[in-house]
Each structure stands twice: as structure tokens, then as C-alpha cells.
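What you see is the complex with one protein chain gone and the rest in place.
Chain lettering (A and B) follows the sequence in which the chains are written, and residue indices restart at 1 in each chain.
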Amino acid sequence: MTDVAAEGEATGFAIHPMDQFIVKRFFCDPAHADCTSNIGAFEITNVTVWMAATVLAIIALMVFGSRGRAIIPSRIQSVGEMIYGFIYKMVEDVTGHDGVKYFPFVMTLFLFVLFSNLLGLIPMSFTTTSHVAVTVTLALSVFLFVTILGLVKNGIGFLGMFWVSSAPLALRPVLAVIEVISYFVRPVSHSIRLAGNLMAGHAVMKVFAGFASMAVISPVAVGAVTAIYGLELLVAVVQAYVFTILTCVYLKDAVGGAHH
Amino acid sequence: MATEAHEAAGAAGHSAGMPQLDTSTWDNQIFWLVVALVVIFLVLWRVALPRIGAVLAERSGTITNDLAAAEELKQKALAAEKAYNEALEKARVEAGRIVAEAKAEIQADLDKATAKADAEIAAKTAESEARIGEIRAGALESVTEVAKDTAKELVAALGGKADARSVTAAINARLKG
């Protein structure tokens, strides 16, 4: 651990791509106090602040944007309506008509992930969705929600989705094992994908920004940071979309799983 | 104290592993995440989504109504066009009838005038013919008289005795011939 740090400092080439992910107390001056250790669960940290920013941004868009209830929408209102229509259509298309009543749940996840990703792209900000703790909580909540919902709605028949009735009988136990494993890997891939994408993008940007301190390659580095920033903007939106559509795909198993 | 702080900074600070895997901050992150998600969910579920849904439904209702109104107006416009065409057609027929009437009237007047003129012309022609016939008859008579006299004179001069009856007969025969 300390070897890496010592080595980095020894060569005078100190890029710390992971420092941006450190959780620290928000009202704290690192020069005078220790801001990172022994953080209690209820303390105000940078996580708190950026999640609050996410919440406020969502409220600004979805509540204040639509407060006019105008037939001919303002710009912000039409953006909110566009997101509403987009996610509503996605839920309806993927989960079917029965899944529409879980639309607020899906919408909450989508807006949280989207705004966390986008706010995380502001320089010097903190990306809450790059943390495994956050994404695992999100993915586990989806996993538990879907599993419990499926068991409540379909009873024991929900387990029928592991028994592939279209396969030859001899293969079915093997397939059932594979299906069960893949079912329990879902929350892992669901969460690691989001966190990994964001972490990787931000770390790469940080590395290129570190290269910019070297005069020879700084123009290249600055150009690369700009290009990667554009890519990350795309990744932020696409990952929010992917997270949401996978949630819908999993929801479909619970809502209509016993029927196919 | 100072070394402890430095070690702590080293443990969670520069390049000391992934901050994501520092489990001491997980409870803090998860707590605030749950708070944020609950707030977002309540706001969306209670306020934002019903409102936006209502606005969208109202808009689609308005659009449907507007489309229906537009359809109705279109039907009205079509009806008006049809009535206009009908009126135009009727007016055209009326105009044709009036023209035909006027033409017939004029034709009748013309025919009457023509007939009158023809009659007048015929009368005048008849009168002229009568007069010409009279004149011709007069002339024939004179020719007969002159011929008789001349023949008598000629016969007398030649020394014969003119038989009035045979002279007349001869002259008549000549004139006829």
C-alpha cells in the first residue's frame, strides 16, 4: 500500500486517480483536522452533499419545471415530460402492461443514477454512483424487490423460471443450476457495471489530467481529457439507461415470469 | 496525535487502495443513499409523476378535442363549398334560361318583323306585277290596233278592198304566232 505511494512520490510523478473518490467530512479543513477517518453514519460528508444536489436537481426538473402545468410546455417542463414519456414507454414495452404500476420505482432509480452521473462530471465534484457501496445498495434493492415481488405475485411458481421446460429433460437440472447462478450474479453485474464504468472513466480522465502537468505532452493530454469528457457524458447517460432497462428486464420476470 | 493523523491519511488517502473498498465509509454512504432515494421516491410518487401525467393526459385530450373541432370545421367548410357549388349551378341554369327566353323573344319579334316585311314585299310585288300586266295588256292592245290600221291602210293603198274581219283574223293569228 504505502509502497505505491512512496514510489509515486519518489519519481516526482504523482498522479492519484483514486483520490477523487475519497469520502470525507464536508465541513472540515484537511489542514487542521483529520477529515477521512472514523466517519459516522449520520455525518455530513461529500456523499451527503452531492446526493442532496442530486435530489435538488431532480426536484428542480420534475417539480418546479412542471409547476406551470402548461399545455404548451416551457423548455424545462418539456425536458421533464420527455424523460417521463421515455421511461414510461420503456417500462410499458419491457415489462408489459402489468409493470406500469412500478413506474415510480423505476423512475426514481433512473433519475437518481442519471443525475448522480451527470453531476459527477462537474469538475471537482464527487460521483456517488462510482462507489460500490451505493450501486450495490441500488442493485440489491432491485434484486430484493424483484424477488419478493415475484414470490408474492406468482408464489412458488416464480421458481419455475429456473426450470427451462423447453430444454430436453436431461439438460434441465444443469440448466437450472446455471439459471440460479446467473440469477444471483445479476445484482453483482448490475452494480459493478455502473460503478466500474464511472470509476474507470473518472480515473482515466484524472490520469490524463495528470499528464497535462508535463509541458511536452500537455496539449495532447488536454485534448484527450476533452475527448474523454465527451465520451463520459455519453457513458453517464447510457449507463443510467442500461441500469434502468436492466431493472425493467428483471421486473418482467417477477411481473410476467410465470407466463412464459 | 500528529503521527496518528498522518497514518489515518495514509490509510484512506493518497493511493492507499480504492476508497470504494474502505468499508468504514459504507454505513455513511448507504444511510444517505437511502435518505436520498426515499426523498426522490416520495417527491416523484406524490407530486411530480401525477402532475406530469395529468399534464400529458390533458394535452392529449386537448389535442384530440382540437382535432375533432378541426374535423368539424372541415366538414362545415365542405358543406359550405357544396352549397356554394349548388347555388352556382342554379344561377348558371337560371342564366341559361333567361338567355334562352330572351333569345326566343327576340326570335319571335324578328320573325314577326320578317313576316310583316315579307307580306309587304309580296303585296308590293303583286301590285307591281298587276301594273306591269296592265301596261303590257295596254301595249298589246295598242299593237293590235296599230297593226289593223296599218294593214288596212296597206291593203287600201295596194288597191284592194280591205275586209275588216279577215284582216283582224290575220293579225290575231300573226300576233299569236
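The criterion applied here is as follows: a residue touches a chain if its C-beta (ideal position, glycine included) is under 8 Å from a C-beta of that chain, and two chains touch if they have at least 3 such contacts.
In this text, contacts and distances are computed from a predicted model.
This complex has a chain not shown, and the name its UniProt record holds, of "ATP synthase subunit c", "Iron ABC transporter permease", "Quinol oxidase subunit 1" or "PepSY domain-containing protein", is "ATP synthase subunit c". Set against the missing chain, the residues A:26, A:64, A:162 or A:241 yield one that touches it, A:241.
Although one chain is not drawn, the whole complex shows that of A:39, A:94 or A:236 it is A:94 that touches it. The chain that is not drawn here is touched, among residues A:18, A:61 or A:205, by A:18. From the set B:17, B:50 or B:160, the residue in touch with the chain omitted from the display is B:17, counting the whole complex.
For chain B, the residues touching the chain absent from view are 15-18, 21. The chain not displayed touches chain A at residues 3-4, 18, 90, 93-94, 189, 192-193, 196-197, 199-200, 238, 241-242, 245-246, 249.
As a convention for this text, only the chains that are shown with their structure count from here on.
The distance from the centre of chain A to the centre of chain B, each centre being the mean of the chain's C-alpha atoms, comes to 71 Å. Against chain B, in their complex, chain A makes its touches with residues 1-2, 4-5, 8, 14, 16, 18-19, 21-23, 34, 36-43, 45, 47-48, 51-52, 54-55, 58-59, 62-63, 66, 69-71, 73, 77, 80-81, 84-85, 103-105, 107-108, 111-112, 128, 130-134, 137-138, 141, 195, 199. Those residues of chain B that touch chain A in the complex are listed here as 5, 8-22, 24-37, 39-41, 43-45, 47-49, 51-56, 58-59, 62.
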